[in-house]
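One protein chain omitted, others in place.
After this line comes subunit A, so read on.
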Amino acid sequence: FYLTPPQVNSILKANEYSFKVPEFDGKNVSSVLGFDSNQLPANAPIEDRRSAATCLQTRGMLLGVFDGHAGCACAQAVSERLFYYIAVSLLPHETLLEIENAVESGRALLPILQWHKHPNDYFSKEASKLYFNSLRTYWQELIDLNSGETTDVREALINAFKRLDNDISLEAQVGDPNSFLNYLVLRVAFSGATACVAHVDGIDLHIANTGDSRAMLGVQEEDGSWSAVNLSYDHNAQNEREVERVKMEHPKSEEKSLVKQDRLLGLLMPFRAFGDVKFKWSIELQKRVVESGPDQLNDNEYAKFIPPNYLTPPYLTAEPEVIHHKLRPQDKFLVLATDGLWETMHRQDVARIVGEYLTGVHHQQPIAVGGYKVTLGQMHGLLTERRAKISSVFEDQNAATHLIRHAVGNNEFGTVDHERLSKMLSLPEELARMYRDDITIIVVQFNSRVIGAY
């Protein structure tokens, strides 16, 4: 079984999406030129989600990748809701009042976000009312709490993450009279999702990360080469600080059982996540909810299963770690990606491949002989090399697609091997997950001209 190059391309490009920040008066005045995103499923259905939106009532752009586990329900819910929570957290008091008044009197609401969605990225219609009510409760509390201080982005991000996770938990405990919704909120709460979210406003870049997805900055050095700067820390067993944190939060007696086989309680890879109430609720609460829940949940062995050594919950939090970075002209792009990418590629390679792709497409320097001494043979060699490079670049119009092509198809020499690519993409559904994870990538390209002018 062999896939032809066009077949490979149609698989790779099925979910690709590009957004260019619209120009104003012939100029792009935003620090973001645009972004490319894409995802390649290994699970069926895919458990990764992605979101991108422009904040309309404040400045800035939000981008995020979400890696679900134990189903996609939680990742889906977070991808729909988190940005609203963040946007609301960022809103000034007056705007919140205005919105609340509008809802109260049934007037049209100010739009809060402009989404940039691939047709395959969907929102659940059924839950929108429920989600909206939770969100409204949140902003009503924010109005009541009016601190009068200007909103700090770091705080807003942390609050939004925690609040959403709390709402997910509450919704599941309360339940819903509609049986479909009731089952949905339970699925959301019992599954989990990590989140890695970027907020870009001018030269202020904030990354809020919960879990083991990763944000990486692509920096072009003065000599033109590419280097990678991490803008997030993985929350997993490889992160000593994170292991320390977990241990600090629980009695010393649990030290041995807390992290086993590099997993939280020997079960969970990420040390922070949305949902996953099995690692958050008390045993009593879990039992009560499962028993009073619908039959589907009751029959679900996973839902009924209590983690071993489950003594002092909660073991898990959705609180993100936030890193703030002031963008510089040499910061050319940001890569947000789920662990599916980082398992297969080193960040240094990611920086190089994306960097060369972006510059290759947009500023392929023409060769000029000028006064140099160049022989026909040297020129031929040079051109052949350039062509090889271009031909792999030209297949993709999307940096995320290009990165996935490399992630899946790279051979030991670091170049895309079509045969390997074809094999990896034609794996049957049940085998695919053994060889690779879902991969979701967003590549944000920065506008160095604007950033340099700050």
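By our rule, a contact is a pair of C-beta atoms (placed from the backbone, for glycine too) under 8 Å apart; a residue touches a chain by one contact, two chains touch by 3 or more; residues count from 1.
The criterion applied here is as follows: contacts and distances are computed from a predicted model.
Missing chain, UniProt protein name: "Pyruvate dehydrogenase phosphatase regulatory subunit, mitochondrial", from among "Delta(3)-Delta(2)-enoyl-CoA isomerase", "Vacuolar protein sorting-associated protein 45-like", "Pyruvate dehydrogenase phosphatase regulatory subunit, mitochondrial" or "PIGH acetylglucosaminyltransferase".
The missing chain, though absent from the display, is touched by one residue of A:V174, A:I283, A:I306 or A:M379; that residue is A:M379.
Residues of subunit A that touch the chain left out of the display are 364, 366-369, 373-377, 379-380, 383-384, 386-387, 390.
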